[in-house]
Structures are given as C-alpha cells and as structure tokens.
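Left out: one protein chain. Kept in place: all the others.
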Amino acid sequence: MMEDISIRYVDGFTPGSLRNPILIEGLPGIGQVGKLVAEYMIHIIGAEKIGEIHSIYFPPHVIIEETGIARLTRNELYLHRGECRDIVFLIGDYQSTSNEGHYILTDAYLDIAEELRVGQIFTLGGFGVGHLVEEPRVFGAVNNPAIREGIESAGVIIQRNEPGGGIVGAAGLMLGIGALRGLDAVCLMGETSGYIVDPRSAAVVLSVLSRLLGITVDATQLNDRAAEMEKAIEGLIENERIQKDEELSYIG
Amino acid sequence: MMEDISIRYVDGFTPGSLRNPILIEGLPGIGQVGKLVAEYMIHIIGAEKIGEIHSIYFPPHVIIEETGIARLTRNELYLHRGECRDIVFLIGDYQSTSNEGHYILTDAYLDIAEELRVGQIFTLGGFGVGHLVEEPRVFGAVNNPAIREGIESAGVIIQRNEPGGGIVGAAGLMLGIGALRGLDAVCLMGETSGYIVDPRSAAVVLSVLSRLLGITVDATQLNDRAAEMEKAIEGLIENERIQKDEELSYIG
Amino acid sequence: MMEDISIRYVDGFTPGSLRNPILIEGLPGIGQVGKLVAEYMIHIIGAEKIGEIHSIYFPPHVIIEETGIARLTRNELYLHRGECRDIVFLIGDYQSTSNEGHYILTDAYLDIAEELRVGQIFTLGGFGVGHLVEEPRVFGAVNNPAIREGIESAGVIIQRNEPGGGIVGAAGLMLGIGALRGLDAVCLMGETSGYIVDPRSAAVVLSVLSRLLGITVDATQLNDRAAEMEKAIEGLIENERIQKDEELSYIG
Partner (left out) sequence: MMEDISIRYVDGFTPGSLRNPILIEGLPGIGQVGKLVAEYMIHIIGAEKIGEIHSIYFPPHVIIEETGIARLTRNELYLHRGECRDIVFLIGDYQSTSNEGHYILTDAYLDIAEELRVGQIFTLGGFGVGHLVEEPRVFGAVNNPAIREGIESAGVIIQRNEPGGGIVGAAGLMLGIGALRGLDAVCLMGETSGYIVDPRSAAVVLSVLSRLLGITVDATQLNDRAAEMEKAIEGLIENERIQKDEELSYIG
C-alpha cells in the first residue's frame, strides 16, 4: 500500500550519519531559479542520491526517462559530503497539486531534516517582477531574527512584504512551519521576470549562497547558459524591431 | 508533525482564567469590514496576543513581516481584559481555501470559545449591496431567538434572507455550528459596496457593537480614515467628470 | 466537535417506530422538480419534522430564516404517518459541493433508511431536455429488475441511457449504492427544460408517484402555480414578439 507521502532512502544510507548537515531546497518555482541553483550545485560540487519522495499530492503521471523507464513524478534527496559539513539537496519534478498538500509535504520535508539532524535550511526561489532584469538582486527572508544579520551581510535584501504575495509553496512553508518546529531556515530569491527559466538569476543566487556557505562553486557553466539565453532573447527582440520597421516603411 | 489545525496559546496564558468573556470574530471578508472593526478595537482599547492558529486550510504561503521574518499565514487570538468582562478577538490573514475547511476551522474556533468559557460570540462582516452607500446600515442575524430583541433594540436590522446569499465563512458558520453546540452568537454586518475596503461601514458596525457591549470606543481614527477615503473617491469621480466634459467639448 | 456528516433526530423520535415506511428523496436538482414534489407533498398530506442533517460537504454558509435566526445549510427528514404505511421525506437546501461528498452523503442517507427500516426508496428529479415541454413525460430508473414492471405500468418510461449523462447526485446514487446494500430504489424524473423551476413537470411526477403509492394528493395548488408560471412565460414571449415587430416596422 502506497502512503500519502512515502520517503525511501537508498539501500545502505544511514540517516544519522551526516556531519553537521545543512539542507538546500531547490524545487520547481518562479523562473525555475531554485531548481537551477540546486541542480547546478549537485552537478558541479558532486552529490550522490540518498532518497526519493513520492506522494499522492504530486501530479498523477509518470515520466519516461532516458533509459525508457517510466517512473513516478517525485522529489529527490542528494547528499554532498563536504570537508566541514555535509549538504543535503531536496530537488524534484513538481510541488503539490493542492493547497493542503503543500503543507503536508513541507511537514514531511521537515521530518526528513530532523531525521538527518539538519542544522539550517536554505530554500531557493525566484522573485518575480514582471519585466526583464539586467542585474538581478537577491531578496531573502529568515524565520529567526538571530540569523537575519548574517544573511544581509552577504548582500541579501530582506524587506517587509517583499515579495508582496508572500513566498508560496515549500520555499516559504519550510520557513513558516520550520519556525514552529524550531528549525532555522533562510529563503533566497533571485530577481527574475517570472516569464522564462532564468539562469542569470540563478547565478546571482548561487553566488550569494556560496558566500554564505563558505564554499567555492565554479559558476562558469551557469553563466555561459545565461549568456546564451540572453543572446537568444536579444535576437528575438532585434527581429521584432526589424519586422516593425519594415511594416512602418511599407505603410510610409 | 503539523496537525490540520494547530492552536498555540502564548506561554503563561491560562485558558480558564478569563472573566465572563465574549468573543469577537473579525476575519477577512466583504469590504474587510469585520477585520477593520476588530483590529481597530484591539488598537484603541488595547489587547494582548494570547494565541495563534495555523492550518493546512489556509493558503500555502508565508508572509514577510516588518522584522524581515517569514511567518505562516495564520489567525490570531487577542485578549482585552475589561473591567466587567474580558473580550477575546479572533482576527487573521485569511479564511479557508476550501469549502470543507470553513466548517472544520469554525468548529476549531468554537472549541477555543468553549475552552475559554466564552458566554457570547459576535461575528463581524460586510453586507455587500453592489453600490456606494452614503449612510450604511447595520444588518444582523442571531442563532438564538432569545437574543434577537436585544440586538434589534441597538438598531440592527434583522430580516429573513438578508443577505440573500446567506452569510458565508466563519462569520456565518459560528452562528450555525454554534447553535448546534449551544453557544449564543450574533452576526453584525455593515452595509457596504463590496468593491473596496470600507472604514465607513466599519465605523457604524463599531458604533452598534460598542452600544451592545456597553463600552466606549473612540472612533475618531476610523472616521478620519473613512473621511480620507471618501475624499479620495470623490476626487476620482470628479476627475472622471472633468475628463468626460473635455472629451465632449473636443467633439462638440 | 462537528462530524463530517451529523444526523440529529428531534427529541422523542424513535427511529424503530415506523410502520412499513418508504423514503422519498426530493433534494435540489434539475428544474427543482424533486424538491417541488417532496415539499408539496409535505405541505398537502402533512408531515412532521423528525431530523436534520448537517455536513462539511454542504456549502459553507448560514441562511437567515423568517424568524431572523441564522441556521446552517442542511437537509431535513419529515415523517408522514399514513394509514397503511409511513412516508419519510428527505429534503434540503443543497447537495454536496464535491464529487466525493455526493457518495459519502448518499451513504449516510442510506444508513438512515436502514435505521428507519425503509422498505423502498423513491428519488425524484428532473429530466432536462433543453427546450420548453408542453406535456412533460415521466422517465424512470430502478435498481432492481424485479420492481421495473410495476413502475412502467404506472406510465413511467424506462430506457437505456435516458438521461444520457446518467443521474447525478443523490437521486442517482441512492439507486446505485442502494443496490450494493440491498435496498430497492426507484428514480422518477419529470421532463423539463432545465432552465427554470418547473411546477408543471413536478405535477406529472406527483401524479405518477401518487398512483404508485396508492394515495391521493390534491394537486390543485401545484397546477395553479404551473398555470401562473406558464402565463408569465407566455407574456414574456409575447412582449419579445411585439418588440421585434416594432423594430422591423422601424427598419421597414
């Protein structure tokens, strides 16, 4: 029987074995910023998969993988064993399809954090502004006044009602429910239009996060991807301009 | 583990310690009338926070407070210790996101009322009429015939099917479920357009409520806010009139 | 604590005391046909209220009654004590707001039927055809082949896939779940446009139902109401015709 939420660690993994771990959440969201950062970090600094989460609150379908194997939509846990401390990543295909599910899933994520004895949580996301942003800033929120100053000193902007609509989904609820459970959590949000997948915004979040963690993550590939994307967008805008000019000369 | 609805009193608060308490509900609703009244009363007569309510039935996001701290959407309990009796206020960010949640949350609010030994409940709201109202009236409903006359004698209009669509959410259900549980409850609704936040409507509800409670609440600030708002609306209307005249003279 | 569905009998009512009872369901639905028939029967042949049903699956609001009292949306049970047998009526404000709730409520209605030792169930509804019907027919369905012939001999049309979309809500599910529980049930549906409350359709269903029950129900008031309604509709159509003629003569 499948449970509403099932968490399965890979064989041989011992939840209590981590060294001073922190948790980084990078689930899908605005501009896919959080997802980009977390998956990029896993790619660059290296991390092994330690678990999977399935739930009736995820969309009811399977995804066909490269190997031709159909698998349930899911969230995943990855572990990077660092020199000073371990980093657990929470990534995945989707968030909840229902309002209630967001709460119930986040609570399960915090159960995992507690089981792994996570000391601090970083949730990552995008901060949608509705227009293209040349030099995205990083906005943030904390769930404990004691950790605010440290975050701000890394260049993160923390302001009342920013974003105005609050932080929706796991990136927000891990702070909110975390506070009730005594778990410190920080949310970092890269400014982004909200219209496109945004590696530029991800790059600035990565930069701030690396500084906060005191680790070095080579951002070259992420910056390259951002540069390619910006070139493509400029091309689109230029084309549109030319087309408009032609229309005008035709009229004139 | 988070429960579907969790109620947390502040440390040191003893639920059984209240003196002859009544409960005033002012959650968000039509014209934010109930919310305005309850929050204004807390502001003017003074009340200390005694508890918080979180629930999976609230929208799944956090709000960034002035201190930069992210907190769950929530409802709150405040306590005013009066000379003759104590007043408990139920206010908050949101009501339920689902139909079923409205019932389940209201039932939890009534559990609180019972635990606090509340003698009577006042729920506050707006009565939407779809047009601007110069001199709003106060409509009402009760859940016990024995208390109707007292409410009407304070100038409240109680009529069948007013409002026609019934009273939706906690303001209504606290009367309905309250009756099943033997708790007396009154709903007071200020006439309002339903299109804007309406401090004028809140002021008349406040006036009636003060009379019913036999207390004095200085309404100056609320009236000032209403006056400002009306001035702003008149300005908008005047601007529109001028613009129309200009368009006409241009055509003519 | 409120349950998901709560059934309360009036004080002094003993569920096991009925004589050879049948149950007639007349909840809101297409053309309000079932509701009209059941409420009219209660009005004409007389019935006393024996119980109330409240549920989180009903819309989350209260209704203000004639007495100014706010009460939960609800379903009600009425009892007519007849010479040969008793008739229980199930009427109410609403059906379920969710798909699942329809099943769960219907199952509760059948619990009541069993507790009252009901021998047969009649569910009433409208059969929507999308146009005005001068002489509405009565369509039907049964949940036990053994009772089909008796129903057809009273002039009820029973046909495969009529209605094509099936019978939605309690009127249908009481047959479907009833069959699984061994309870005989019949659905009677009066042909109706589906656009308006239809006392004419109700009158023909009443006529068939009376015949099936072997009782006489004076239909004068229901027929009067139908006649008034038809006159009003004819007036509307005539007005529209005149208006069109005037427009044409104006153009011509």
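Chains here go by letter, A, B and C, matching the order in which they are written, and residues are numbered from 1 within each.
Following the convention adopted for this analysis, contacts are C-beta pairs under 8 Å (C-beta built on N, C-alpha and C of every residue); 3 or more make two chains touch, one makes a residue touch a chain.
Owing to the predicted nature of the structure, the values given are computational and were not obtained by experimental measurement.
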Omitted chain - touching chains that are shown: A, C
Chain not shown: contacting residue from C:D4, C:E162 or C:E230: C:E162
Touching the absent chain when the full complex is considered, from C:M2, C:A113, C:A141 or C:L183: C:A141
Touching the absent chain when the full complex is considered, from A:R19, A:H43, A:R71 or A:K244: A:R71
Contact footprint on chain C, counting only the chain that is left out: 96, 99-100, 102-104, 107, 111, 141-145, 148, 158-163, 165-169, 172-173, 175-177, 179-180, 187
Touching residues (missing chain, whole complex) on chain A: 1-2, 6, 8, 54, 56-57, 59-73, 97-98
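In this text, only the chains that are shown with their structure count from here on.
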Chain located farthest away, centre of chain C as origin (C-alpha): A
Turning angle required so that chain A lies on chain B, C-alpha fit (0 to 180°, nearest 5): 90
Centre-of-Cα separation between chain C and chain A, whole angstrom: 53
Chain A: positions in contact with at least two other chains: none
